[in-house]
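What you see is the complex with one protein chain gone and the rest in place.
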Amino acid sequence: MKKKIDFVLNGEKISMEIDPLKRLLDVLREDCSLTSVKEGCGEGECGACSVLLDGEIVNSCLIPVGTVEGAAVETVEGIRESENGKRIIDAFAEEGAVQCGFCTPGMMVGAEWILRKYENPTSDEIRTALSGNLCRCTGYDMIISAVEAAAKGGRK
Amino acid sequence: MNNISTPVRRLDAVEKTAGYTKYIADRDFGDLLYGKFLRSERPRARLVSVRKPALPDGYYIIDKDDIPGENAIHMLGADWPVFADDEVRFIGQSIALVVGPDRKVLEELVNQFEVRYEDLPAVLSLEDSMALKGGALHNDDNCYADYHLLKGDPDRAFEEADHIYEHTYETGPQEHVYMETQGFVGVWEDGKVHLHGSLQCPFYVRHAVTPVLGVKDDGVRVTQAPTGGAFGGKEHYPDIISTALAVAVDKLKKSIGIFYERGEDIVNSVKRHPSRITIKTALDKEGNITAMDFDSILDGGAFESCSCIVLQRTIFHATGVYDIPSTKLRGRALATNHIPFDAFRGFGAPQAIFALETHMDHLAEMAGVDPVAYKERYFMKKGSVTITNGKIHEEVKLPEILARAKEMSDYDRKAKEYGKGGNRGIGLSFFNHGGAFTGNGEKAIINAHVKVRKRADDVVEIYVSNVEMGQGLMTTFSKIAAQTLEIPIEKIEFIQPDTDIVPDSGPTVASRSIVIVGTLVGKASAKLKKQWVDGEEITVWQEYEEPDFVIPWNQDTFQGDAYPSYSWGVNVVEVEYDPVTFEVSIVGLWNVYDVGVPIDRMIVEGQIEGGLVQSLGWAYLEKMEFKEGRIQQRTMADYVIPTTLDVPAIENDFILNPYPEGAFGAKGAGEIVHNGGAPAFVSAVEMASGKRFDTIPLTPERIMEAGR
Partner (left out) sequence: MSESYRPESLDELLKLMDEKDLIPFAGGTDLMVQNAAPVLPGFKKDVVFLGHLKELQQIRKEGHDLVIGAAATLSAIESHPDTPGLLREAVALIAAPALRNRGTMGGNICNASPAGDSIPPLYALDAKFRLQSRKGERVVKAEDFFKGPGRTDRKKEEILKEIIVPLKEWNIKKYRKVGTRAANALTKCSITAAAKVKGGRIDDISIAFGAVGPVIVRDRTLEQNIKGLTMEEMKEKIPSILSDYSAIIVPIDDQRSTAVYRKQVCLNLLKDFLEQDMKG
């Protein structure tokens, strides 16, 4: 049963006729072609589907699009050109935080969230903030260093 | 550190972080149908009948009757059918594939099948397998392999022994949990099936699919899509999906995708082999080890897959880094009605190393000596005779590695201070890993070819069948070419592996990529450099050449050099133990390796850290149990892998030991990193808890139950 849903996606107002129960993850990937948002588990366990919802990190696989009516959704596509975004990408590349890359856009969303939330995040704070973002390749250390480096680069 | 080791930015890092990289499920293939498997619900049964549901328009059922060629997936053996014929052998085995446009309808259709089974006595344990319960599943003895090794005179050593210690060690299955689940798309193109998938070995897929379709080698095309982690889980399992998919595409001439959901992937894809290894050690009057006798058993699961090769690695690593004067070994991979077990980083070696290191720890404890001091006495050296009566040809730098690891971790002080049972512990493991295929496999089975082509615009393209799957291969290969040619890395282009385009340089497995294929890329680049003319197109080929120093390998007797070279390592794990809840937390991790010369220090450190954390997960978190042949942990909530908070910061270092046959002195580094975490962890927990263990995953439940 399609309904009209309005929300702000990466800074732009959008409006779509869609089943409100469709997962935000699928709406972003299928209807908006934003494939940085990945499905790693579909059960809230891995964080590959992380997006920012009104500035807070959430798992888009657990969110029916009908519940984001009026809200602001941000994905890596909307973050990567920003000052923070560029700094995070740079730090991830520089610190060796990327291997297979499947978890990485989700990690980047997490990093952006941390940069907005903390002035000078400690490595413990970063670990706690990213504890819902699983990575099977890196063992995490280089990701933590990358977020630390990005945060040290100054805040925007 | 050496110039080649100086980190460069990975060529794929920015694209991946910024979300530009298109994995198989991210790509737009136009009108795509989906495929969903009907699977066996029984561990072992005769298929009495399969009643198919009525199909809406545009939906199809593909099964064994649609196969134009053989109903057999060619891996090493060919016992695993594409679709079950008259019997099923494990829960999850494919019976049919339903194809159509709507995934919801597909699910309903799969549920509407009526499958009648006649249950047969299922083989649910190694005991069942050895007792041939219900009649043999494989040959007449249920052994996919039954190997024997002999070195020295163990019988005499055991006869003359002053003391004999025997114990059995067990390890559990491990699920790969690559973050990207299995995914494949098949399209009908230029009169043939073209498969795109998340995979490690494009030519394995082609090798599996061609006999099923009954076509020649080039009758199928396989292209690797960016691969979101693999760890061995995309070595042979893609053969299972792609063969069924190819039959469907071949019949329907339509584009079809198969994408696993996580639960489907956890429950139906292959796992690491569970092991049971019994070690019997003979000690003389002075307490010296004079001989060891191994009985190494792997659960091979319902089909052979690559169990024999995995077992070979298990047995060739049975004595780890130690020179034991006399050894005797029997190794078996047994058939059961569990899901087939298959490749996983380390490929059978981690199981052997866990058993051996833990056994050595126990021997040390009985001798009242610190385990590290005890083990040092038996270190292999250059010239040591291996378990296959081959030789160690290289300088063994274990003493240097150990010294550095001790310095970094403050091992000696901590080991002394913590004592036994003081709730804090530190454990140290020694391990090695033979580079590349076992024995003469590189020449006899693979015989890799690589192609390097300079375009007229002076950009150099690398053509190999080895894939980037996270390990950094695209960058390291480009780096080898760039440094050899003395041109900027931006001038190198790594060609996406595609069986119609690249030569067969073998599979992306066995830590062979750098040491074998990377070396060939280096040689080809050197040739190109000699022929270089600006603005001209030049193509250079390079074929594998066996090193001339090896002791020839006999594949029937398993005698000779199992591997021309080894990488070596030490892991140190420090833990805190809570005697109230029996929980363990890891508080320190240090690693030192000899991987020859690391081609990019940061990339190798990435392997070291990721592999260590994976092996720690296997050691204490990742529990997978079978009940009546059914996997109990079916989601990522129940099969848990380490998070950011389960592991601390990690420190690494290298001891350089250039390998003359490897590009820039490199040896393998992809798999050894999974070998040492588990025994070091268990050793640390033994110190902290004052208890003794022999089984992983070492869960708090197991720690509680373990007596002294």
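Letters A and B mark the chains as written, and numbering starts fresh at 1 in each.
The rule is simple: a residue touches a chain if its C-beta (ideal position, glycine included) is under 8 Å from a C-beta of that chain, and two chains touch if they have at least 3 such contacts.
Remember, predicted model here, so these are calculated numbers, not experimental data.
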Cross-chain touch to the chain not pictured, restricted to B:Pro503, B:Pro658 or B:Pro700, is B:Pro700
Missing-chain contact, candidates B:Val640, B:Leu656 or B:Ala706, resolves to B:Val640
Among B:Leu11, B:Leu106 or B:Ala448, contact with the omitted chain is made only by B:Leu106
Against the hidden chain, subunit A presents residues 1, 3, 19-23, 26, 42-45, 47, 50, 53, 56-59, 61-64, 66-67, 69, 113, 128-129, 131-133
The missing chain sits against subunit B at residues 102-104, 106-107, 261, 580-583, 585, 621, 625, 632-634, 637-638, 640, 642-646, 700-701, 704-705
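Here is the rule we go by: only the chains that are shown with their structure count from here on.
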When centres are defined as mean Cα positions, the distance from subunit A to subunit B in whole Å is 31
In the complex, the residues of subunit A that touch subunit B are 29, 34-43, 45-46, 48, 75-77, 80, 85, 88-89, 92-94, 96-105, 107-108, 123, 126-128, 130-144
Touching subunit A in the complex, subunit B uses residues 7, 9-10, 12-23, 25-26, 176-181, 226-231, 261-263, 469-472, 602-603, 605-606, 609-614, 635-637, 641-645, 647, 649-650
